[in-house]
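Heads up, one of the protein chains got dropped from this complex, but the rest are sitting where they should.
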Amino acid sequence: MQSDKGMTIIVKKMTQVLVGIIVLFGVYIITYGHLTPGGGFAGGTIIAGAFILLVLAYGDDIMHLRVTKEGSSKLENLAIFMFLLFAIPGLFMIPSVFFRNYLPLGTVGELLSAGVIPLFNIFIGIEVAAALFTIFLAFVILKEEDK
Amino acid sequence: MKALIPLFVILPLAAAFLIPVLAGKIKGFDKYLASLVMLATAFLSLWLLFAHEAYPIIYKIGGWEPVNGIPIGIYFVADGLSVLMLCIITVVGFLAAFYSISYIAKFTGEKYFYALFCLMVAGMNGVVLAGDLFNLFVFLEISVIASYALVAFGIEKQELEASFKYQVMGGLASLLILLGIALLYWQTKTLNLADIALVLEGVGDRKFMLFTQFLLLAGFGLKAALIPFHAWLPDAHSSAPSPISAMLSGVLIKAIGIYAITRLFFNIFILDINIAWVVIVLGSLSMIFGVFLAIGQWDLKRLLAYHSISQMGYVVLGVGIGMLILARGGDLKVASLAIAGGLFHLVNHAVFKGLLFLNAGAIEYRTGTRQLQEMGGLYEKMPITSATSLSASMAISGIPPFNGFFSKLLIILAAVLGKFYLLAVFAVIVSIITLASFMKVQKYAFYGSTLRRELEKIKEVPFAMSFSMIVMALLCLVLSLLIFPGIREAILMPAVDSLMKMGNYGVEILGY
Amino acid sequence: MTLFVLCFLLFLVGLYGVITRRNIIKIVLGICIMEYSMNLFLVLVGYVHDGVAPIITKGSERATFVDPLPQAMVITVIVIGLATTAMLLAIAIRLYRKHGTFDIREINTLKG
Partner (left out) sequence: MEYIIGVLLILMIAGSIYTLHAGDLLSAIVSYGIVGFGLVIIFLFLKAPDLAIVQLVVEIITLIIMIAVIRNSSKEDLQESATIKVEGVQYVNLKQLLYFSGAVVLALGLMYYFYQSVSGLDVFGEHEMRMSQVYVEQGAELTGSANLVTGVLLDFRAYDTLGEATILITAVVGILTILRIKGRK
């Protein structure tokens, strides 16, 4: 699997080990966003960092990069649309209120608590991860095009 | 009716999120969805304007009731001024979106254009409806970042450089506004605009208020391109695609610059005489220098951009005179006349400046040039464009049947009644120079020398563009009806009253 | 009060950088430094002496908390800073493609 693209073999081996852990840490930061410090923004950025590490370490041909850019741009728009969709149900309830927290709040400190907030956290996390990854890919593709 | 207020932000946002995803699948999806959403919000805002509920309409997002008198959630506040601004944003927005259906066909990346367009309109709607200071800043950032990218839409050398200059100046302005917000939070410990107004009444610290007001005036003045901060406007507005420069000149600098200045300085801060003088000086300087800079221009869109600065000077002058009279506790009738003149001119300028930029776009669409010398005798081949451009030119230079005359009349009348004779003389002189400048435009572009050889084969612009231009030209005429008391009371006066009631904006909203 | 004045000094250093530097990347760095000083200013405003981080754990039900509102504002301002910086860098790299230099003097083709 020794291709000339990307960095040296040592970096590739380290990336294989680290990427899984980084993504896991990012998912932890997102899902426990309402219990421990962190949340959608921090976790999303960490996951984006993991994907960027993959692209940097292994490098990729331009066609594949373009496809992933389109895919992540669409994923990002869908994630933010879902975030908006979860804010709208409040409108249809009797005292129609935008951004109402309509799910049960549960007990403070447990994982399944704080109503809609964990869902918002997850969608914000996906959206931030896809957004930053798309930005990074846009820069890399522009650089690749000149070669 | 109150439940529909969030739709002003939800509809454009939902459209903006869906366009990049579904644009490839359904042909023409992005074009027609953008115009449809703009039309829907336009109907909504006109219904809100004519339904004429008791202003201000307060919508508590998230349903958070105030806890022992202190508001904890974010509020939508729709009073006379914000509904009037909403109508301008959505109506001019719909006409620009409809215009760009065929105009943007010459550019690549159409789906990005419509997504950014919807985001810009959503941002402006959010700013105008915001009842929370930090929320106003966030939605201001959305519309400004969208306009950065739209200015650089053609990726030519000039457009990139103009967008870079616009982004650096805009970034500085946003940071100044943010510093103002941080200082206000430090003083009043709250972000709700009405709550800030109430807490600031008790604060006697004049030195702090002056420092914060200068910061915010500098930040929002830079967004409204008043004279010392106007350097970015001619480059940005001339290198943007025409429907976007129509939106920028017609609506963006008003919804973000002038609306924020009037909302903060009339309703939130205690009116201060030297701040009012600064506003008047900024307004008259913009008015005078804008038109002198515009005379020497030969690039049509740069000429129109400089005229935007001078016409914005009129609006700021009218509002500034009203502010000074109120600060000095003078005759309320003259103050309301001045503010009515300022806001009326704001509405008119949105329409006729938008129309002028659309005409420039039509000429560029057919002849491919923006230089006045290279045009000539276009009225044979492009009758609709020349007719609408003639009406817009007459409107901007204030010739009676058109709306520009009446609003300038109100401002000059208020200046005379308020004993600012010098300002009234300046206003008249600038209006005459504007007339001269637009005579030059008409002569060179439409009625001048005979049609050049290679322009023989051009024909009128497609339906989408000519329809928007015709509707705007009709608006130029219809809006002059606003001068009559009957109609004026219904539309313009709620906006003027929302500014005139100054301090008790907070009392009305929080109800104590 | 010295911390606030120092933070304002950092703001002025960024402003000095944006106004005087001729290299586009340095102008972008100047704006980012001003963003940093604004983030710091907001958090300094919200600090309470011997306050605890605004997270309710078993021990800290009744502790005096630091103000969570400026912290929520700063998260928003950090992401706004990221968005504006990324846009500025995109324009910078395109300008470099067209002009071959980051120097603002060569790029100033527009008059007025």
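We call the chains A, B and C, going by the order they appear; numbering starts again at 1 in every chain.
Here, contacts are C-beta pairs under 8 Å (C-beta built on N, C-alpha and C of every residue); 3 or more make two chains touch, one makes a residue touch a chain.
Predicted model, so just to flag it, every value in this text is computed and none were measured.
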Original post:
Considering the full assembly, with which of the depicted chains is the omitted chain in contact?
Top reply: A, B, C
Original post:
Which one, B:F98, B:F153, B:F289 or B:Y314, makes contact with the chain that was left out?
Top reply: B:F153
Original post:
Of the listed residues B:V77, B:I142, B:A240 or B:M465, which contacts the missing chain in the full complex?
Top reply: B:I142
**OP:** Extract the touching residues of subunit A with respect to the undisplayed chain.
**Re:** 29, 33-42, 45-46, 48-49, 52, 56, 73, 76-77, 80, 83-84, 87, 98-99, 101, 105-109, 113-117, 120-121, 124, 127-128, 131-132, 134-136, 138-143, 145-146
Original post:
Please identify, in ascending order, the residues of subunit B that touch the omitted chain?
Top reply: 13, 16-17, 20, 61-62, 64, 67, 70-74, 105-109, 112-113, 115-116, 119, 122-123, 126, 132, 134-135, 138-139, 141-142, 145-146, 148-149, 152-156, 159-160, 163, 183, 186-192, 195, 199, 205, 207-208, 210-212
Original post:
In the full complex, which residues of subunit C touch the absent chain?
Top reply: 1-10, 12-14, 16-17, 20-23, 25-26, 28-30, 32-33, 36, 39-40, 43-49, 51-57, 65-69, 71-72, 74-76, 78-87, 89-94, 96, 101-103
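Following the convention adopted for this analysis, only the chains that are shown with their structure count from here on.
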Original post:
What is the distance, in whole Å, between the centres of subunit A and subunit B, each centre taken as the mean of its C-alpha atoms?
Top reply: 36
Original post:
So how far apart, in whole Å, are subunit B and subunit C when each is placed at the average of its C-alpha atoms?
Top reply: 28
Original post:
Just curious, how far off is subunit C from subunit A if you go by their C-alpha centres, in Å?
Top reply: 23
Original post:
What part of subunit B is in contact with subunit A in the complex they form?
Top reply: 3, 6, 10, 13-14, 17-18, 20-21, 59-63
Original post:
Along subunit B, where are the residues that touch subunit C in the complex?
Top reply: 134, 138, 141, 145, 148-149, 152, 155, 157-158, 160-165, 167-168, 171-172, 174-175, 178-179, 182, 185-186, 191, 234-235, 293, 302
Subject >> Residues of subunit C touching subunit B in the complex >> reply: 11, 15, 18, 24, 27, 31, 34-35, 38, 41-42, 45, 69-70, 73, 76-77, 80, 83-84, 87-88, 91-92, 94-95, 98-99, 107-110, 112
